[in-house]
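In this view, the complex is presented without one of its protein chains, the others remaining in place.
For reference, chains read A, B and C in written order, and residue numbers begin at 1 within each chain.
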């Protein structure tokens, strides 16, 4: 009898949000008999200040195959670029050791680009989730560069699928499976409590059973000189509104140290501690549960565009970071301008929940991804396709 | 009075062929008063076994701003990937020091990808020469990934220009300027001699004033296990033909050590020294001058597709490395099969020179590139464009 | 006439304390006509959370020749080791570019080891300040390893000079010049004020014109699992004493993130904000001025052993980090034990200032170092010497 070789699928997790959106995929892959699941964690996902993803994986019964420690200090463009370089070196050693049949990557960060380059030069086929989206930031360039290195594409919406094909990818390897993060959001039953939230942060106590805002504003790496000036507009608008607010610290991108610095300095100067609770991170299910309770999400997180479109949450999206991403009607876009931000927040609060949109949602996203990863024919040599344009 | 700031244009040279094709651009940039030319050399271009480009630059009166030493030994996929990673780190430090306004890159090698990533994360606009081409090898993926990180595109032919625009690049920043290497080939007046050639190599003496072949066959990184088997077909066909031949050693890509090993072993076994002169590299003007004299170029070099189309040289292109690249009628494509290779070579010899083609040629390529680099408005934040599709 | 070539002396600064102790040397080197001073900054010295040394240099009129950005996030053993590795790579590129005649290094940190290795393999003679000391921590091993790579040795005390010679170094290249940091401390006229101090930190207001403690306790990298447990003893003793205290955050060594985490958590739990002001860093002259005013320095900083011996300050030295370093009578050594710490602090407060010791002090340290660096004959090939043992 012929014993079929298990397909070795290597899932790379370099940020906590990646894990938050991928958990169902991992759990399903682990259950399959024909798959040997390898999980590689690294980058900011393993740093204590951005949430240590190894603890979450352990909690969910998932094993780690390798840890890739590559993040440089600095929170600036140089540290971001060098982290990418060190990432290529370390992912190369890691993939050479693990010898996966496929490497699965998500989104558009520099650690993800590192892993893509390592896999590409080692002739390992790449599956890429969330390609084809458009946005601002350096992520816009990097996302499409990764698409051009990848072999299998899991777009989260129809527009992105079209763009991926337009860029010359083989149509039979491009799938619109919806955003796996929304499937998780849809199924989430976790009940967040005041106790959990208020033990996690610093600053004011916030009662999440009453009206409250969530703010999460990341640096824009292509506007590096403006990040401080821009965050002040948000700080002042929140200070002046004086509504209970839960504020998440920014991610590891270039500019993060400066934004964090502004937050620390202005916390006191503008009395933010009166109304604002500062939190570093929550577990994915906690975050989704909290999101469902907020009156309005403010900032420039992709969760505002994606998760909130389905969860009906009003969103005030500030600045250029999400430029061009397909939106449902739950989003009001505003400039870096405290008066406009304030006005938009008040408008969203008075509007309340929106109808649920399915532009990013499809049922069974994770099942579809897992089925394709497990069964699709793999190829190495890419070929530009322009038949469908 | 207002003193205009000079535009700092940083030209990156990581392979000798890059210099061979870019010399006119560099010389013209250097002469401009409004440009501060920075030349960064590195990668295989600075290694003695692939030709030390610093000596060529010195010879041509061009100064080097920085040297980037990054190439790992091994000649395999791991060394190629790690070189790319180390390259990102070192180009980041270099660009951070030089602070150029534009970085100019050419083609599709891993060192070029390194430089592109470094520049992208440092928010330095990238100009890219020779994007949009299609081919085999890992270069195919990497070339398009670089396009998605770049801001200004100098395509060498109309098809490539269309592909670049199709991939979502701004049409007003995509230019078909022809291949600058062909402009150099067209203007080349150097007269190569038997003395030069026969002093450079090992093996048989070849009289370049009579019929002779040139062979240059590089490894295909995506067919790594097949490279040895494939090169043997070429070795045997050349051995059996027993026509005077000048054979260039392969480049630094993964697989090169194995191909070189085969050449060394088979040189003796198949009596190649009877008819074959082995050469490491020639100066660009020497190579073009030699090319003009050959009866047929055999192998998988892009010079066969590009330079030879204009220079009327018959070419036997072996295998997949140039798959998909636009061809003039001078090329016969064959598989890795000694009989087919032999047959094609004999056919090309008896055919003799082809009509000159201008699919890759435009007059004044270098002037056009220099004018655009010096004057075009620069931007940082990229935006996917699909208006023109 | 014969024009003498200037000697290129490259001073490497990778921590703020290094600059604090070396400023006079730099200022004197800069003034010499026969010296071309190169200053390379990098490592934790350029990170905002450990004090940005470039601003200090600018303030003091000193130019930076190169910036070396190498520090990995994590605050653990892995990040420390990888930073050392990246440091070797980047210092190599930097020295290759600057081509110094001598590289000057201080002390025993991993970034310093990096620079030593880079210089050693590039055949650049190394001058090393503060070698020969003994202590705990990984620094103990690294300090002596650097000695064995160095060519000129500036010991800060007689015992260390003897140890360096015992290790096989040439006696005519080993000099006891005293600790240049103490010369700076001796000459310091800066007057620190309540206004400066209380604007720099978070927590309680401290009146520095009354009794107050300074605490500065760094992680011990060779006791990595114990650092949290050990710091708690200090936290509790300070909490129980309830004396006004200025507490400096720990340095970048492995374990720092955990110690910082403990401090953040326990600040609230043990009411540290009642009596403790937390400060990240002060300018060197500010720190010395503050030191002169404290009733007692508590923790494991080398300043307690060195600067305080001369400045008469009572010191409670906790744990193993300074094990074996020569002490004056101003130091009481205690275990990680809150009762012993408390008892020792109270004893030191009631004792008051000690007689000034000159075990680490010599007048004109900086002048001696500068004269030797400028004039000594340089050699490359080292040779083990055992004549003097």
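Observations on the model:
FYI, a contact is a pair of C-beta atoms (placed from the backbone, for glycine too) under 8 Å apart; a residue touches a chain by one contact, two chains touch by 3 or more.
Quantities reported herein were computed from a predicted structural model and do not represent experimental measurements.
Although one chain is not drawn, the whole complex shows that of C:224, C:346 or C:372 it is C:224 that touches it. Of C:118, C:332 or C:345, it is C:118 that touches the chain left out of the display.
Although one chain is not displayed, subunit A still touches it through residues 66-69, 86, 89-90, 93, 96-97. Mapped onto subunit B, the interface with the missing chain covers residues 44, 46-49, 69-74, 78-79, 82, 86, 257, 261. Summarising the interface, subunit C meets the missing chain with residues 77-78, 80-82, 84-90, 92-93, 96, 110, 113-114, 117-118, 120-123, 134, 136-138, 140-142, 144-149, 163, 166-168, 221-224, 254, 320, 323-324, 380-384, 386, 389.
The criterion applied here is as follows: only the chains that are shown with their structure count from here on.
Here the CA centre of subunit B is 51 Å from the CA centre of subunit C.
Each chain gets a centre from the mean of its Cα atoms; for subunit A and subunit B, those two points are 38 Å apart.
For subunit A, residues touching at least two other chains, in rising order: 78, 82, 86.
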